[in-house]
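Please read through the structure below; I'll follow up with questions.
Entry: chain A
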Amino acid sequence: MSVPEIVMLATGVVGGAAALLVVTSRNVVHSALYLVVTLLAVAGVFLVLGAEFVAWAQVLVYVGAVVVLLLFGLMLTRAPIGPTGQANELGRALPLAVALAVFVGLVALIATSFGGETIELEHVTPAALGEVLYVAWALPFMTLGFLLTLALIGAVVIARREEGEGPLPEPDPDEPEAAEASPPDSSSWPQRQPEPAPDEREVSA
Partner candidate 1 sequence: MATSVFALEPLWLALLLQALAAVLLFLIGALVVGYLEHKVLAHMQDRLGPMEAIWHGIGQLPADGLKFLQKEDIIPTAADRWVFALAPAVAVVPGVVIIAVLPFGPGLWLTDLDAGIFFALAASGVTVLGTLMAGWSSANKFSLMGGLRGAAQLISYELPLVLAAAAIVIQAGTLSLPGIVEAQHGFTLFGVPMIYGVPHIIGLGLFFVAALAELSRPPFDMPIADSELIAGHMTEYTGMRYAFFMLSEYAGMVILSALATVLFLGGWYPWPGVGLPEGAAGMVLGFVITFAKILVLSAIMVWLRATFPRMREDQLQRLSWSVLIPLGLLNVVLVATAKVWF
Partner candidate 2 sequence: MAAPSLPGSGLLKGLRVTLKTMLSPATTAQYPHVKPELPPRTRGVIALMEENCTVCMLCAKECPDWCIYIDSSKETVPVEGGRTRTRNVLDRFAIDFALCMYCGICVEVCPFDALFWSPEFEYAEVDIRELTHEKDRLRAWMDTVPPPPPLEEGAVPPAEIEAGIAAARKEAEEAAAKAKSVAEGGAAAEAQGPQIDEELFARLVAEGTPERAARAKAKAAFVKAQKQRAAEGGAPTAPAQGEAKAGEAEAQGPQIDEELFARLVAEGTPERAARAKAKAAFVKAQKRREREEEGGQ
């Protein structure tokens, strides 16, 4: 085996083990931290494959933003130290089946679509990547951007609790509803700002 193959295997094993720990850990925060390891391992795989830029993007977006947001959300809502109860009432059988099915499906798909073809490892420069993204695949890229913007706007619309629209939670009697028209003052500002939107975008991405 060549050096890249060994490294690839090692990162794969680490990532896989961490992924297993993500779903078996009894502590949600631990799960999130194992997820960090998994995502870093994936970045490592990208590195081995020569996709340097994608690897750093993986770190920046997934480790630096998505997991941080995940942890942020966990800690904001419930962050008991120590094991938490069973997260899923359906037991282990159904998730296991779904996971296995996805795994087998993906492996089969990748194996059949590339067949015995071997691809030479080559260093993908950011310039080459930019060429592909912004020239060859410019339209799909822009469509994706458009889609994400739509998702963002949708999130803003959902987050805005306008009167008489949609299934509203119990209105807070202390909160003046008339504040809608006035510029957000500092006290009510965090609730009214469409902050969660970019988070959701990144999660969905």
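As a convention for this text, a contact is a pair of C-beta atoms (placed from the backbone, for glycine too) under 8 Å apart; a residue touches a chain by one contact, two chains touch by 3 or more; residues count from 1.
Behind the choice of candidates: all candidates are chains of the complex that A comes from, given by their letters.
Bear in mind that the values here come from a model prediction, so they are computed numbers and not experimental data.
A.B. asks: Using the touch rule from the top, find which candidate among 1 or 2 meets chain A in this complex.
C.D. replies: So the chain touching chain A in this assembly is 1.
A.B. asks: Which residues of chain A touch candidate 1 once you look at their complex with the stated criterion?
C.D. replies: Residue list for chain A touching candidate 1: 27, 29-30, 33, 36, 52-53, 56-57, 59-60, 63-65, 67-69, 71-72, 75-76, 79, 81-82, 123, 125-126, 186, 189-190, 193, 195, 199.
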